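Reading through the structure tokens given below for one structure.
Apart from one protein chain that is not included, each protein chain of the complex appears where it belongs.
Just so it is clear, A and B label the chains in written order, and each chain counts residues from 1 on its own.
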Amino acid sequence: MKDSVSLIPVLRKTLGRVRWSGIVLWVVLSLLVIVPVTIFLAAAISPRLLRVGPQWFTLHSVYEAFTGYTGRGIINSLWVSTTVALLATTSATTLAWLVTRTNFYGGRFLGAMMWVLLLIPTWMMTVGWSNLITPGELATALGINTTQIFHAFYGPGGIILILTTAALPFCYFVVSAGLRGLGSEFEDAARVHGAGASRMLRTVLPIVAPALLSAFAIAFAESISDFGVAFTLGANTHFPMATFTLYNAITENPANFSVAAVIAGVLILCTVPPILAQARVTRGRSYAVLSARTRSVRRYQFQPLTRVLVSVSTFALLTLVAVMPMVAAVATSFTRTISFETRTGIHWSTFSYRQIFHPPPSITSLGNALGISNQLGVYVATGTVILGYVLAKRLAATRGGWSQRIADIFLLGSVAIPGVVLGVGYILFYNQAIIARHVVSLYQTMPLLIMGLIAAAAPGQARLLMGPVAQIQASMAEAARVHGAKRFRTWRTASLPVLSRTLTWAWVLTFTKTIAELAVAQMLLVPGHEPVSVMIETTLGTVFAPIGTAATVLVLAEMLGVIVLVLGLYRVLTPKGWRRIGEVGSLR
Amino acid sequence: MTAEAIGVHLHQLTKSFGEKRALDDVSLDIAPGTFTVLLGPSGSGKTTLLRCLAGIERPTSGTITLGNKTVVAPGVFLSAEKRQLSMVFQDYALWPHLSVARNVGFALERSSVSKEERSEKVSTLLARVGIEHLAERFPNELSGGEQQRVALARALAADVGLILFDEPLSNLDADRREDLRIAIATLARESGATVVYITHDQSEAFALADAVGVLNQGRLVQWASPEEVYQAPATPFVARFTGLAGELPVRVESVSEGLAEVKIQLATPALLGSCPTRCASGEDATLFIRPSAVSLEEVGSSSTIVATVADSAFIGRGYEHVVTLDGNRRLTKIFSQQRFPRGTQVAVVIDPRSVYVMSDV
Partner (left out) sequence: MTNTTNQKGSFGFRSMTSAFGVSIIAATIVVASAGAVPVAHSTPKPVVQLKLYSAQGYDSYVVDAFNASQSAIHVTLNDNSTGTLLTQIAAEQASGNPVWNMMWADGATWAAQFDKAGWSHKNILPAGVNFNAAGLQNLPSNKSFVPTGLTVTGGLCYDTASTQGVTLPSTFAGLVNLPQGSLGMNNPSRSGPTFPLIAGQMAHLEGLVSSTTRSANAAQIAAAIAKGKNFLLALKAKGLQVHNTNGPTLGALESNPSTLSAATIQTSACYGDIAAGYWPTGAVKYLDYSVALPSTIAVSKDVTPAQYAAAKTFVAYVLSVTGQHAMQDGDPQGDGLFWPVINGVSPEAGLPSYSETHAYAINPYIWGPLQNDIDTWFTNNIIY
């Protein structure tokens, strides 16, 4: 009796110690990502579980996935993603160094350019490139023979090029944040003690290594999971990429979910080594603490002529890889023909734009599709920013140790989940008879689509938010609480002002990415509610491709409009002090 | 030790950052093997001067000669790594990914010293700065004082003719500061190298220096021995920056043999003060009073300046007082063995040798 009486306070104490918020968070993550994806992955070894084969357990699909065409896809994806990650990290480091450490012209402009680059989805970039270099397109009209480039483009070359441009901004923001945190004393110390340029680099690089590896890991995960490029460029050569063979395995007749699951598992596991490498380099030490009190940064002074040459050539190169494809897409959208220049000349016309708003009966009107997409964008961006912030806060709060590493691997692994896997996993889980009939039927409804899009966006956002969130000093929150602020006020006064700019950018970024997202949007489509990305994809495959290109251009314009609008509102609505603090903690 | 000390010669050195002149026409000759401290408040240009010496910053104009090597001149700029010097940084600048031993051994890795010799030298140096037990630790596992000892060992390891110190004590607490100051004074001198050390702390400067250069707004305003800087400040700025009990507006009555007789409002008899610059009778001037010039006595004795004790603080070996002369003029840091309670009237005695009359324009 006595024991049972004393059990209650013990129980209460134990329950009190349970982190309820943590449990809720893991439940949310399980519903959003873990359970659907795990169910899909289970097909790899247990086809019977998903009614796609007779065996409860078999390794046959594992063998199948690693041999032949699919095996080559995995190998290609690995080396291409590694190459992309190396190239993107190196170029981003060079750019970040130019902007933060030299008298390079146009640093702010370069930052803005990186943002624009971040907004352009890979499939849009591919459309742009083919509008540029396909013989008969813009480059031809400008008198450039692109036949050789065109053939080189359809293969690893083109894939690496586009994936590198897509990963570049991620890497740039991560590395330049790292370089900003690092004063120049470490370099100075090395040089004063007699280190030449190469030895100085060898000494200082390990200090920024966590940032470089973080950039590498993000670039790797983004590339290995990218579907848009693998689908458009890889398919037309004998150069299979894992995402493409995965898609093939899913869409072939009959669908081979087991092999697809093995490939998906490999893609996700591939992100583990970069994280472990990062953890190894950091070895639990935080370099941020050391660099916190750095002072002035000395900029390398290029001679006037070199300075102009370096700046101009950098912008020329960036213009070539990022702006020209978009220019080509815009130019093509103003013609009536599939090719830019035809035998009867260039036919400038606003025909395609007029068609967008008065489309033939087979095409959804752009207005409706954009409406759906904008609605989705608002919900998904809001949900993602909140979830991403909560995740980033947890990740930044737990220092070192296995729990952080697991959370980190989970997040980056989630970045590497191809959207199509998420989509299929959602159908497999949420459309289970027991759930759909007895709990809630979400398949082909907006809430499930929104959940899927949040699941696709939140892990990446959480990783991007982690840096700025980690910068918030605990003492600021403590100071607020000591002076009597309640929890919400503490958050409002100590965290929100510092993070407001970052969160605003994260919102805008998710909003635009959601509008451009294709894989999840296709798979979880709500009948009668076609978002714009699905509408464009459907149109680009038909004779109405010029309308699709025109729609692409308008969507890009809308994205930029939303960015200008939101940032304008931010300027108008927030107190001046917020904006000033925000600059410190922001992604920029 | 084995290093050949080198002389440092600056000639008309100027460094501008945009519109702002951080260094303005500074010329300086530092003798080989001496310990020079450059003293100045923040923004005075001392850090810029040191960074120009190190080769981290490129001067706008002027020349720098280290030993017989011209490292900065029109069309000449020798980069940091080629100048054969070493440096201790304010923020330590220890490479966080290298162990203490590897940080210290860094400069040795470029020389042809064998590995065994190198590690022996590193241990010796670590022992000399008193942290041999920390050799395998990483910088973030050390206290600030320990980190700065590593930085000192690293600078000494290079065995160079010139060591630069950039406010090495400013991030340390008082106890550690004193310990490390002594370590720097002894070890740097033992090394035989020429030392250039910058600080904004006058007591640190006087304690360490063979010669002190005082910088203000990019200009070198005085260059002399510590004693001379203290006893004959070249400008009111130097006087103020090197420690005062207070200042009083006075009128110069007469001048003879470097001493001026001045009158202040409150005291009936005239006071005497030295004239380190130029004094002219009949002019208004300011009396700059060192703390050491002032002593307190019971009212009624020889002095006729009477003041009220505003504060008295026990500092161990005696008391430090603050007195008010006329409601708003204060003299501070006045030492006395005896305690004068707050609110009591005291007689203020002033020794003319540590009182300077300068016109403060």
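A few comments on the model shown:
Assume a contact is a pair of C-beta atoms (placed from the backbone, for glycine too) under 8 Å apart; a residue touches a chain by one contact, two chains touch by 3 or more.
Every value quoted in this text rests on a predicted model; they were computed, and no experiment measured them.
Seen in the complete assembly, the chain not on display touches A. When the whole complex is considered, the residue among A:Leu50, A:Leu86 or A:Val323 that touches the unshown chain is A:Leu50. Contact with the chain that does not appear here is found for just one residue of A:Val33, A:Ile162, A:Val424 or A:Val532, A:Val424. Screening A:Thr58, A:Gln375 or A:Thr574 for touch with the missing chain picks out A:Gln375.
Residues of chain A in touch with the missing chain: 19-22, 24-25, 28, 43, 50-52, 68-69, 130, 134-137, 140, 147, 151, 154, 232, 235-238, 240, 247-248, 250-255, 257, 336-345, 360-362, 364, 375-376, 379, 382-383, 386-387, 389-390, 393-394, 397, 420, 423-424, 427-429, 431-433, 436-437, 443-447, 450-451, 454, 474, 477-478, 481, 487-488, 490-491, 495, 522-523, 525-530, 534, 537-538, 540-546.
As a working rule, only the chains that are shown with their structure count from here on.
Computed from the mean C-alpha positions, the centre of chain A lies at a distance of 54 Å from the centre of chain B. Listed in rising order, the residues of chain A touching chain B in the complex are 183-186, 188-196, 199-200, 203-204, 206-207, 209, 281, 285-287, 289-290, 293-295, 298, 301. Interface residues of chain B facing chain A in the complex, by the touch rule stated above, are 51, 54-58, 79-81, 83-87, 89, 91, 93-98, 106-107, 110, 138-140, 154-155, 158, 164, 171.
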